[in-house]
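With one protein chain removed, the remaining protein chains of the complex are shown where they sit.
After this line comes subunit A, so read on.
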């Protein structure tokens, strides 16, 4: 009798366990935060909370180091080994969507209505990705610097014009108090160039590619406005205002807080370092070179892989992660701009009156996403090379013409990238 009772209980227990296992469909997520303790802890917490909050899905996380992430995803896509949920850098998303690595994200638009524009990844009229945060760039300086140089403090409503900006650099240069007046961050190669410097081009009235068709860069990357930008860009280096492409990465990281540069063009991720170094640190809006002040937008976002058989489950996880408490936790943890104003109000630095609140306002007011096209991944590299060449003294018109040729040839090779 005891044996029968034991067997019956065992069968019942196994049935229940099996039932629970069947009910929870496994999902996988890949994330780029390996090596970043804070970021890893946060994403692990979200996964654990999601798994505990419902019984339909069970998410497991695989973290990658950021520098190896994109190559790993592309290789996995070729091998048919993608996870359900992908982490994707905003400007790369259109390429992955076009290549079939991602599928549209089935998320109710009402959920993300209040999100910063740079956090929403649209391709071909559909939402593919959504970010928990955005990043922004500002002109970093000190109040004491503005006072010493007798400069007005620019505001979002009234940013410096291009002439005012150059006058500020002239004043800093003439004073001789700094090694260089301006540090644009030439030591940070790669995506920094298009992210940080293409907004200058756009403020002049040019662009990396013609966004009305995405079929050519002719006229926007080598038109009058672009040439004016290129000549201004080159003058920063020939005029001795800024360190060139040979800048030491250490100087980029620490030059401003060591007092070597009067103004630094830097992101919100480096803001805490500046704030901790000086009690009069200022984050100024981008100057207006005639076509409105611009800064870059779009950071890492979540989306559904093209091979996932459970886009509803993936979307459920992503929607869960979009809660204000997680947006605020990421912001507090790694200093990024929370995607919503309500989440910003919950943070230490981005709440009204917070030390970095200006970055949220900058994102709202000045952010312009990089060209939304699969060809951007190539265009970014062409743009980077052109700007480095111009900084090193190459002829502006010839360099921009060559960049246009290269971008147009790539678009043609890829049959217009599906636009």
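In the analysis below, contacts are C-beta pairs under 8 Å (C-beta built on N, C-alpha and C of every residue); 3 or more make two chains touch, one makes a residue touch a chain; residues count from 1.
FYI, contacts and distances are computed from a predicted model.
> With one chain of the assembly withheld, which option in "5'-nucleotidase", "Cytochrome c-type biogenesis protein CcmE", "ATP synthase epsilon chain" or "Carbohydrate ABC transporter permease" matches that chain's UniProt protein name?
Options "5'-nucleotidase", "Cytochrome c-type biogenesis protein CcmE", "ATP synthase epsilon chain" or "Carbohydrate ABC transporter permease" considered; the missing chain's recorded name is "Carbohydrate ABC transporter permease".
> Taking the full complex into account, find the residue in A:55, A:81, A:143 or A:342 that is in contact with the omitted chain.
Checking each option in A:55, A:81, A:143 or A:342, the one touching the absent chain turns out to be A:81.
> Using the definition of touch stated at the top, determine which of A:50, A:64, A:330 or A:376 touches the missing chain.
The one listed residue touching the chain not shown is A:64.
> Footprint of the hidden chain on subunit A, which residues?
Here the touching residues of subunit A are 30, 34-37, 62-68, 71-72, 75-76, 78-81, 248-250, 253-254, 269-270, 273.
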